[in-house]
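What you see is the complex with one protein chain gone and the rest in place.
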Amino acid sequence: MTVTALPGAAGRSRRATLRRNFWRGVWRVLRRKPSRMAGVAICALFAVMGVAGPLLYPAHLPRDDDALYAPPSLSHPFGTDFEGTDVLALVVTGSRYVLLTGLATAVITVALGTAVGLFAGFRRGWQDTLLMRLTDLNLAIPGLPLLLVLSTVWKFESPLEMGLVLGLLGWGGIARAVRSQTLSLRERGFIEAARGLGLPTTHIIGRELLPSMAPYIAMNMLIAVTGAVYAQVGLFFLGVLPFEANNWGVMLNLAVFSGGALTTPAALPYLLAPLLAILLLTLGIVLVVDAMDEIFNPRLREE
Amino acid sequence: MTRATANRAGALARRVAGHVARGLVMIWLVATISFVIIREIPGDPVLAMYESMLQKGMSPDQAERATAVLYGFLPKGSLWEQYTGYMGSLLHFDLGRSLSTPGVEVTSLIGSAASWTVLPVLAGTLLSFLLGVTMGVYAAVRRSGRLGDLLALSGSLLHGVPVYVIGLLLTAIFATLWPILPSGGPVDVEFTPGLNAGYLGSLVRHAVLPVVTYTLASYGGWILAMKSNVVTVLGDDFILAAELRGLRRGIVFRYLARNAILPLFTILALSIGMLFGGSIFIEEIFNYPGLGLLLVNSISSRDYALMGGTFLVITIGIVVANIVADLLYSVIDPRVRSGGTA
């Protein structure tokens, strides 16, 4: 790649100012609605929980045979499960698997979707047609039934494997959106102008196209995290996957189908704790996406 | 004029043909996936079945035929022979026989399960559409107010929350903590099926929670989509123009509503597809004997012919819903009807 001499020291300092303004804008948007701060806090909480949470507890959680399905108390804020294990500890230690899968899925979804969308929109012609047909198929395929059927031959042992499958099933939406973004940038003469200046393709894509789509991609990534969390918790909940490790889906399954949480109120806390965790994570991500939406699409700002 | 009509009909036919072609590709793909999976399942159930038949004292020929009836393809032979055999029997709507309910044809099992899925899904779709669209208009008109904000947030949350969370919470509240509704099953056993009040009442009581779950699961999507559409259309100049021409409020509102609802018909297809997927969780939670439960049960009882068949039928359901939604859309939107791509 030829070095473009254009952005010299002046350009760099201008970029720094832009960045400062950006963060100031972020701060303003967050401050305008306190709920958004809460969203950021919730997301941060889950991140910490996933990274450091399992370290807080011993590898094998203690059981207490005297306190099966104990009601919520100070020592067990969400009660205990059928073996007398603290439910909160189960939620915290189970979060790593869940969040890791979500992250892996999001990365694969976004990388694949962006690549396909950019390529299709950039090249157009038959490659575009072919890729969009594939995208249509990917969008229309009944994902959950397919996952169930796949579970008969594939046990998804690690979070990464799970993420790979979920990612392969879910890239269609982003691909289509990125393609239409690319096309619209193209229509506005963006790409032609860059070509006219003699900029290489990698530069056009890496420096011009991607940055203008980055916010959109970032939002989709967050949404993909939630989608992946739901899908895999759901699979474990249905009980079609072997229970390798503790996670929220396993908890739901045991609570509903073994613990009888739907018939005996005593087992309810065991059921509600992972549900609350999912709800809280959703809430956090919804609020953050809402804030991002406003930061990056000033058009949507309501007066 | 006649030529224009003919052109419109032609454009519509092309659209439908495109959808049908894509749908067929999808169905073929899903059938192939089923085939590959059934073949690839550890322990090769088809061959295992064939061998157990042999052990039961059947002749190789008999055993081969019996296995073929069960799975829709021969236990031995080249990959290609097995594949064409499987596809050939699919073309005759032969999905093989169930193992877990011995001897019963997969098609008849699916047939009786289908109505338990389709009716609640349609009821849920319709309810959530009506509810979401109305609330969406309200949330858009009052978007700077507190209630509008709250409605939009509730939409985002419900849209974001997975369907099984909704289902489990509803059960926990209305069947466990405050038991006013049955927690599962399609109907109480003490009633004799038929057109009697007891049976129908029980049917409805059992359908309430599943249908409400379907409704809440897709309501969030509708309210969000409708809100953003109404906001967009409100900013369109023709609404202001209509007001400046002194049109009655009712007429302006109709302009607004019709233009805002229209794009939702493309989402309708996705929504129905999503509900078909969601039916797996809902039917599992409420022990409701539809296609989703059939699929899960077929997997846990290793009934692979039933699994493949159910998977295929769910796919066909989604494909058909897609085509119907698109047809509906082209009938309603004049721009599509006349072949334009505006």
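In order of appearance the chains are A and B, and numbering begins at 1 in each one.
Just so it is clear, contacts are C-beta pairs under 8 Å (C-beta built on N, C-alpha and C of every residue); 3 or more make two chains touch, one makes a residue touch a chain.
The working rule: contacts and distances are computed from a predicted model.
Asker: Out of "Oligopeptide/dipeptide ABC transporter ATP-binding protein", "Peptidoglycan glycosyltransferase", "DNA helicase" or "Pyruvate synthase subunit porC", flag the one the UniProt entry gives for the chain missing from this complex.
Answerer: Hidden chain identified via UniProt as "Oligopeptide/dipeptide ABC transporter ATP-binding protein".
Asker: Can you say which of B:Tyr50, B:Tyr255 or B:Tyr329 touches the chain missing from this structure?
Answerer: B:Tyr255
Asker: Among the options B:Ala242, B:Leu264, B:Ile299 or B:Ile318, which residue touches the chain absent from this view?
Answerer: B:Ala242
Asker: Using the touch rule from the top, list residues of subunit B that touch the missing partner.
Answerer: Within subunit B, the residues that touch the unshown chain are 236-238, 240-249, 251, 255, 258-259, 262, 333-335, 338, 340, 342.
In this section, only the chains that are shown with their structure count from here on.
Asker: For subunit A and subunit B, what's the span in angstrom between their mean Cα positions?
Answerer: The mean C-alpha positions of subunit A and subunit B differ by 25 Å.
Asker: Mind pulling up the subunit B residues that touch subunit A in the complex?
Answerer: Interface residues on subunit B, with respect to subunit A: 22, 25-26, 29-30, 33-34, 37, 40-42, 143-144, 153, 156-157, 160-162, 164-165, 168-169, 171-172, 175-177, 183-184, 273, 276-278, 280-281, 284-285, 295-296, 299-300, 302, 304, 307-308, 310-311, 314-315, 318-319, 322.
Asker: Enumerate the contact residues on subunit A facing subunit B in the complex.
Answerer: Those in contact with subunit B are residues 35, 133, 136-137, 140-146, 148-153, 226, 230, 233-234, 237-240, 252, 256, 261-265, 268, 271-272, 275, 278-279, 282-283, 285-286, 290, 302-303.
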